[in-house]
Structure formats: structure tokens, C-alpha cells
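Note that this complex is displayed minus one protein chain, with the remaining chains in position.
Presenting chain A:
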Amino acid sequence: MSVPAFAALLERLVFTPGRNAKLALLRDWFATQPDPDRGVGLAALTEELVFTAAKPWVIRDLAVARTDPVLFALSHDYVGDLAETVALIWPVRAGVNAAPPDLAEVVEALELTPKPELPALIAGWLDTLDASGRLALIKLITGGLRVGVSGRLARVALAEWSGQPVEAIEEVWHGVAPPYLPLFRWLEGKGEKPDPREAPVFRPLMLAHPLEDADVAALDPAQWRAEWKWDGIRVQLTAGPGGRRLWSRGGEDVSGAFPEIVEAMDFHAVLDGELLVIRDGAVAPFADLQQRLNRKQVTARMMRDFPVGVRLYDLLFEGAEDLRPLPFDARRARLEEWVARVAPARMDLSAQIAFGSVAQLSEIRDGARAASIEGLMLKRADSAYVAGRQKGLWWKWKRDPLSIDAVLMYAQRGHGKRSSFYSDYTFGLWRPTEGGGEELVPVGKAYSGYTDEELVWLDRWIRNHTTGRFGPVREVEKALVLEVIFDAAQLSTRHKSGVALRFPRIARIRTDKPAGEADRLENLMSYVEARGAEGEGRARRPGRLP
């Protein structure tokens, strides 16, 4: 199979809206493509295939050298996606007559070719392909195909194609490597099920549904357990004789970013918890944790300034014993006993919150002032640990958001599918100037929350009210008020206003409100929450009683 065949699959996946149609395309791919290319394609789709030699900038430089830096930048800004920009802008060379490369050949060559020779190799391949083939190749060698195929979807397709349950595939998935020859042999009935043995594998996480007002009344306090919902990143810790892994919620291996956690995983168990920056026992705002994300390598300084720990929610395996079928209460007892006995470094237990009535719980939720708490988690006492989001077992009950009326100041075009819209909005609040006047100071940026219709309206408003252009950014007339909601406000030295918002999003466009009547910075400052005051404090949010 050659790159063009893979390009055709990508092209169809990109434009196929339905999940079922995507599954059908993937089933067809598994059924019709030869080994090892079908596995290479699968690994590329699920982003298991990661090349370190061919960085996106290598590709960009190749294209820039063949065009013009300014034209390339403008094009990239418009298209939004680097790979697609290169694929479209790549000038066709007359007289190239070589056959396009095979997928497996590309993978092998990328591994074997010395780094200095890579750009020329890639350029040679690009010359043999058309725009869609170029796009597929670039996506392949830089990762991130983004065709709407998650690892989960690919495994569902494998299950449907082979008749094996998807859970069985999930369990062996991290024990096999691209091009997955033993996996395909098993799924085609030609071999044994691959045995991950002691290899650390990811177990799909149990997730919660948001609690709606209508569900609240039906809660029987006796059957439910409550914990804080911490504002970090959900992780799974897998450790045993076969190795140690820290998995993200979606099953990505994030061990490399948090070596101190991995070092502390000196046990044989599988745990579920929340990764947090914790200083002197107090959870830092999410902004601190953000400093540690998206890093392949961590410096000693990062580890010192942003010390991480894991707040443990659940125990899935103890040794080789699978605890997942046990009721929550039984697992919790095992977890408490385990933590007491093993006393792992950098880990503590997520406390349970006692409550006698739903009304009391609601008060507790509204009283939680710490920025590091998003709300409450409710877990049914008898719930087994099941993969995914099953209704009625776990609820998340977030705090009501805070809101301000801010003035739109700047807008920027989005990326990806919104690259043609002004969809990122910088908004500001009024504050006094030294001269006794009033000025707007930017306090945040939001790029969600609005409806499609509102996006179109905002885009048009921005185009018609532009007062300045700075590259992709437009400054607009200070005349439009946006109601912005957010989860928390935190002091920040990195922002001109001195304050940073958590999860800001646009709630409403307030065409009814003159800009002069928008909120002042001091209104926002009154929302800033004391760090470390976990679960304590005054109830200043509008509470919603059940």
C-alpha cells in the first residue's frame, strides 16, 4: 500500500461526518490492507506512531525555502494547520517522475536515515505526491492526523471487524506495538490473544455525568459518597514488576513529564487519582500545573517550583487482584487500608465529605471557595468501577460559574476548523488611569461558549468595527459588551491586570449594554480567591438549592 491509498482513507475520514460511517471506513481498511501497512496506518491514526526526527519545523522550513517567509506565514495563518499549509503551498516541480513511497517504506526510512539527510528525503517524497498525498505524508511523519479517529474509535472498529469485545482489545492494546502483527493475527483467528503479561497497560477510566437540577432531588444521601472534585488532571497510575506508567485520562502515556511521580510508584497496583501541584499540603491553582504540561523533559527547577502529587480516588488493582468489580465502598476501604500500609510518597487520599442531606451537601458545594476545587464528585456506594460514562453511578456537581460583563478589545482568527472566523476574543475591564480617567485593561481571552450563530454574528461585527490590524489580530472599537463566565479568578503576575481567569467563555453578547457600563477591574478582584483555603470560606456564589 502506498501513501496515496492512506491519503484516500484520510480524505474520506475527514469529510465523513458520522461515527458509524467512520467505523465502516476503518473496518474496510483492516479488512483490505496488507500487513504491515494496515498496522502502520492504524498506529498513525491513533497517534501511536511518533517520529522524533521529523519535527514540524523541518517541514515548514522546506516549504518556506521553496516559497517566501511572509507568504508562508500569511498562508499558515489563513489555513490554520501547518501540514495542510505546506501540502497546499508546495510548488510542483516539473519533470518529477518517481513513484510515491509505500507507508512502511516511509516509516523505515525515517528510522534509518541520518538526521541531516532527512529534509532532502522528505522533500523528495513530497515532490512525488499530489496535495492530498502530501498532506497525508506530512501528517504521518509529524503525528497528529486529526481526522476524528480516537484510539478508542479505532479499537471499536477493530472489535466490530473482528468480533472480539472492545474491552479485551483495550487490555492488550498497550502490550502490543505497531504494526501490531500479533494483534491482527489474534483478531483474524490465526493466533493466540497477545498476553501483555506484566507490561503496564492502561485501563479505561470511569467517568461521571454532570448532575442536573432534576437529578438532585432523587439523590438518597445514604447511598452516595461525596468527595471534592479537584481541578488538576485525572491520571491512572500503573506499577508492577513489568514497569511503571502514568496515563492521562485518554490513555496517553505521560510518565515522562512527571518523573518524580513515577519514581514514587514503588508498588504493585493500579490507582486512579488527580494530578495536582501541591505546596505544603495546599493545592495550587491549575495555572501552576499548566507549567508542567506538554513537556517531554522536565528540569530540576520545574520540579522544585511546581511540585506535583497525586490525590488518590480509587484502587483498581492491588497486586494482580482486579478490584474493579467490587462496590465502591469496598474499594474505598481497600484503598484506605492500602494507603495506610504502603504510604507512597507524593500521594494522599482524596477525603470523603460527610453529609446528612442533599441540602447540606449543596451548601458545602457553594461554600467551597478554593480555586483548586471545581465542585463535588458523587459516587454511588455500590458502584463497580466500569469503563466510560455510565449514567447514575458517578455524578460531577460543579460550582456555578462566576460572571463579568467585559468589553471586547481584540479578536483573532481561530485555528483548525474555525480558521476563517474571528473566534478568539480578548476582553477587558475598566480601571482608573492616573490622570483621573478610565481605561480598559485586558483581563482574559475566551474562545468558546458562544453558539454558531453568535460566532457568525461576532465575526461580522469584528470585521465591521476593526480599528487596527496586527498580523492575525484585529483591534476593534471598544463598543461591544460580552458576558464572560469563568470558574475562578486567580492572582497572576504574568497578566497586566494582575488577575487570571480559569475557563473563561462567552455566555452572552450584551448588545443591550453600553461599553461604559461594563464591569470594572475591582469587581473582578473581589472574586479573587485565597490560595490554599480548601473547602473553607464564605459562600459568595449564587447558590442553587435543590
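As a working rule, a contact is a pair of C-beta atoms (placed from the backbone, for glycine too) under 8 Å apart; a residue touches a chain by one contact, two chains touch by 3 or more; residues count from 1.
Keep this in mind: contacts and distances are computed from a predicted model.
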Chain left out of the displayed complex - its UniProt protein name, from "Cbb3-type cytochrome c oxidase subunit", "Copper chaperone NosL", "Oligopeptide ABC transporter" or "Ligase-associated DNA damage response exonuclease": "Ligase-associated DNA damage response exonuclease"
Touch with the omitted chain, as defined above, among A:F317, A:Y447 or A:Y527: A:Y447
Contact with the hidden chain (one of A:L62, A:I122, A:A257 or A:L312): A:A257
Identified contact with the non-displayed chain, of A:T32, A:Q223 or A:Q290: A:Q290
Sites on chain A contacted by the missing partner chain, in the whole complex: 14-17, 47, 67-68, 70-72, 74-75, 78-81, 84-85, 88-89, 135, 143-144, 146, 207-209, 229, 233-234, 248-250, 252, 254, 257, 274, 286, 290, 293-294, 377, 394-396, 414-421, 423, 447-453, 455-456, 459-460, 463, 503
